[in-house]
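One chain of protein is taken out of this complex; the other chains stay put.
Moving on, here comes chain A:
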Amino acid sequence: MIFSTLEHILTHISFSIVSIVITIYLMTLLVHKTIRLHDSSEKGMIATFFCITGLLVTRWIYSEHFPLSDLYESLIFLSWGFSIIHMVPKIWNHKNNLSAITAPSTIFTQGFATSGLLTEMHQSTILVPALQSQWLMMHVSMMILSYAALLCGSLLSVSLLVITFRKSLGVFGKNNHSLIGLFSFDFDEIQYVNKRSNALLNNSLVSFRNYHRYQLIQQLDRWSYRVISLGFIFLTVGILSGAVWANEAWGSYWNWDPKETWAFITWTIFAIYLHIRTNQNFQSTNSAIVASMGFLIIWVCYFGVNLLGIGLHSYGSFTLAS
């Protein structure tokens, strides 16, 4: 009982802190950059990180197995992954635009996980025999971390595309921004990056305008490459450890199970991305387009296959409550 209360408290604290952080981000954007506020938002993200960590640890102790056995837990873990990706570059003091992607991503996954849509799943469940293995920890945590990193990286690419796209269309009214922002939450983040670039541009000379934009695009390009490569490593390790596990549990290291197949498709798409990057003749928009395809494919792999509830990976499946 005490565990579930603790879990409840931690969930709500982390969610509200992330909301506050987002608000602060927006405020620093709209008003001038106030260093103090920015600092507090950073602290907020750290607090969120610890809350989610606490949440996972609580669940671990409570359920006596690694907290990655169903979709709810994996979503929490995903937002934990986002907050890690948010924090790691901060440790090395790298300035980048990642926080524009990671903070909203954390709030959306956290929000989705705690929303009423999946309330029945909050109860921690027992492990079916096939999941009782040491591989669970390695395989699933690697997969979710790779999803987190790849989602971040491909979102950076999506924002790169949007900025490039805007440029080729010429002047784009601010009204359109909010329109795009309404479409989906992904665009919300892009809009944020855009605004940031606008803030950068507003007080600079016209001749420097393009230069700053180029620099922003180049930064986005480089960081998305870096984050995607990292996610690719996680994905490779995750898929391979899954294959080894499957050879222990199901009798074959590869079964062409839908989830496996989609993970392999994701892997292939990001392999294409990395190959396009090796060739300097291809423009960075090309690789960004591939990464944006990858963004959709990750979601198919993560949710789509589970929604259908087919194949051997049916542990994470859920039914939409009506």
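We take it that a contact is a pair of C-beta atoms (placed from the backbone, for glycine too) under 8 Å apart; a residue touches a chain by one contact, two chains touch by 3 or more; residues count from 1.
Please note the rule applied: contacts and distances are computed from a predicted model.
Only one chain is not pictured, and the protein name UniProt records for it, out of "ResB-like domain-containing protein", "Eukaryotic translation initiation factor 3 subunit F", "T-complex protein 1 subunit zeta" or "3'-5'-exoribonuclease", is "ResB-like domain-containing protein".
Against the chain not shown here, chain A presents residues 92-94, 96, 126-130, 132-133, 135, 164, 167-168, 207, 211, 214-215, 217-219, 221-223, 225-226, 229-230, 232-233, 236-237, 240, 243-245, 247-254, 256, 258, 261-262, 264-265, 268-269, 271-272, 275-276, 278-280, 283-285, 305.
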